[in-house]
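Data first, discussion second: the structure below is written as structure tokens.
Heads up, one of the protein chains got dropped from this complex, but the rest are sitting where they should.
Here the chain labels run A and B in written order, and each chain numbers its own residues starting at 1.
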Amino acid sequence: MSILINLFWVAVAVAVAMGAGWLFRAAAIALTKGATARMLRTAPVTAGFGMLVILIYVVVAIFAPLIAPFQEREVVGAQFMVWDSVHKLGTDNLGRDMLTRLIYAARNTVGIAFATTALAFVAGSVLGLLAATVGGWLDQVLSRIVDILMAIPALVFALLLLTIFGTSVLKMVLVIATIDATRVFRLARSVAQDIVVMDYIEAAKLRGEGLWRLITREILPNAMAPLVAEFGLRFCFVFLMISALSFLGLGVQPPTADWGSMVRENASLITFGDITPLLPAGAIALLTVAVNFVVDWMLHRASGLKE
Amino acid sequence: MSVIWTMIAKRLGLGLLTLFIISLIIFGATELLPGDLAKSILGQSATPETVAAFRRELGLDLPAHTRYLNWLFGALQGDFGTSLANKRPISDLIATRLGNTLFLALYAAAISVPLSLTLGVLAALYRNSIFDRAVNALALTSISFPEFFVAYILIFVLAQSGLFPSMAQVDARTGFAEMLYRTFLPALTLTLVVTAHMMRMTRAAIINLLASPYIEMARLKGIKPMRVILRHALPNALAPIITVVALNLAYLITGVVVVEVVFVYPGLGQLMVDSVAKRDFPVVQAVALIFAAAYVLLNLTADVLSTLSNPRLVHRK
Partner (left out) sequence: MTSKTEKPVLLTIRGLRIEGRSEETWSEIVKGVDITLHKGEVLGLIGESGAGKSTIGLAAMGFARDGCRISGGTIDFDGIDLRKAPETERRGLRGKRIAYVAQSAAASFNPAHKLIDQYCEAPVQHGVMDRSEAEGDAVELYRRMRLPNPEEIGFRYPHQVSGGQLQRAMTAMAMACRPDLIIFDEPTTALDVTTQIEVLSAIRDIVAQFDTAAIYITHDLAVVAQMADKIKVLLKGDEVEEADTRTMLANPQQDYTKSLWAVRSYARPVQPPVTDATPVVSVKAVTAGYGAVDILKNINFDIHKRRTVAVVGESGSGKSTAARVITGLLSPRQGQVLFDGKALPPDYRNRSRDQLRQAQMIYQMADTALNPKLRLRDLIGRPAQMYLGLQGKALTERIRNLLELIELEPDQYIDRLPSELSGGQKQRIGIARALAAEPKFIICDEVTSALDQLVAEGILKLLDKLQSEFELAYMFITHDLATVKSIADEVVVMKDGRVVEQGPKPEMFQPPHDPYTELLLSSVPEMDPDWLTNLLNERKQKENS
């Protein structure tokens, strides 16, 4: 019986989410015009929902100090207080306000993940485009290095490096960015390789264009669509990896509010039937779902437009 | 035929070379540490005497290549040295845990591989139908969930009511059926995460093929849809599907780390996480080497199998 009730609420949540997604898409179409509106019209409801969620997360992250009722690291009551009117979501294992920490974690966790992805992306795509355009020994050397690094499972490699360098946010960002850059390199290189064989690249080379202009004007604009989609996928991957490391106690360190460590700190409540520790985990899941929905739409568009 | 065997021999050689370089990286990574390893582990307060003693204990007084060769040959014979934390031989720590981890991974694979292949083929067959869309959205959602979220939801839903234990405590005396029962939740968690990946990739591989002219030709020859899929699409989809399966089995290897921690399952992943926290690097190196070796071997197997499934390579001109 309880499973049926649970299922009912899941169905209600999905219906509400899709409704919100539909409304958001409709509003977005109404507010934009021209090519953007035409593009939005092709978005499925799931993508509308995804964009809405991402927008909410960004707003929460930026305005965290204004929205949160308490200070990020402030102890405001006893441990594990239940939900009430002051502490809407209760308190955590040290008596800090759960809602406040959830809101600040949006800033910390998403911010760190975004910075890491951006770093990985710049490094990976610059080297990938360069390898594909220049070819020859540069391509060979870079590709072999990446092959080797990719032959070690990402999480295991991250754990190994963190053992050696010790755990701190900066080190974690650098370690994950390095590991992730290899994946971005692979994709950027293969996308660019498909472009480099095009006649217009040959024409540009024969015209005498330099390497910089070749990459920025001729190759990059044509590689943008898959790279942007890849950015979304990579962000999800990095975000989940950081959360996993934090959950294992090896990522973002206390007292910084972070969703992964919040799950770890409060996990014991679950066995008592309290869903509070699931909220930060749910926050991670929701953002990843949202990004994936948007990326899925973009990939679908990219493949559909080719025909 | 000889061409293909040369090709496979080359792949195997390359795989071994990769493993060798990985072992170099895993071992050499500690050398990257700025300053003295012994000092950084013992902390600033340690006296020069204790540091010197500790260095001898770690073998740091020997040159790096000697230490590497000792380590590598030891590892090849199953001897990974001793743990820094509890001074026990690492091989003792690893032995039973490796079995446990393999058990969990195989358990999850045994459920997820047939499940995801079936779902993937069905989604491809009924593509763009309600069934396909629902399965797809569900898969996308479950890919997006962190493993610990899935794990805790399962605990919340299935362990609360006492259906399954929330802690997967097993030891050498636990019987097979009991093992299956106690590790059901961790296996289910892994299954949910991996199935989604595998199903989506299988679907994509088959849909990719269904657009090929020879599939249209088969349909225009009046062949029944099921036979079109089984006889015309599947033999050509083997290579991508093998790759998909291998990729996800490899993913299981990293997946077990988090899941083992959540369910307090005595496997290699849990050992690794504990050792990272204690900075017990000989253990971390040993576990990392085992995980990496499994990963490389899986990819290598997939590579060889897909080569063997390609008629263009098997039957040369």
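Just so we're on the same page, a residue touches a chain if its C-beta (ideal position, glycine included) is under 8 Å from a C-beta of that chain, and two chains touch if they have at least 3 such contacts.
Because the structure is a prediction, the values reported are computed rather than measured.
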Task: Omitted-chain contact residue, chosen from B:Arg11, B:Arg133 or B:Arg219 - done: B:Arg219
Task: Sites on chain A contacted by the missing partner chain, in the whole complex - done: 42, 198-200, 202-209, 217-218, 221-222
TODO: Since one chain isn't shown, list which residues of chain B touch it in the complete complex.
DONE: 211-214, 216-224, 227, 232, 235-236, 311-312, 315, 317
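To be clear about the criterion, only the chains that are shown with their structure count from here on.
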Open item on the list: Using mean CA coordinates as chain centres, what's the gap between chain A and chain B in Å?
Closed with: 23
TODO: Would you tell me which residues of chain B are touching chain A in their complex?
DONE: 18, 21-22, 25-26, 29-30, 32-33, 137, 140-141, 143-149, 152-153, 155-157, 159-161, 166, 250, 253-254, 257-258, 261-262, 272-273, 275-277, 279-281, 284-285, 287-288, 291-292, 295-296, 299
Open item on the list: Give the list of chain A residues in touch with chain B in this complex.
Closed with: 2-3, 6, 46, 147-149, 151-157, 159-166, 236, 240, 243-244, 247-250, 260, 263, 267, 270-271, 273, 275, 277-278, 281-282, 284-285, 288-289, 291-293, 296
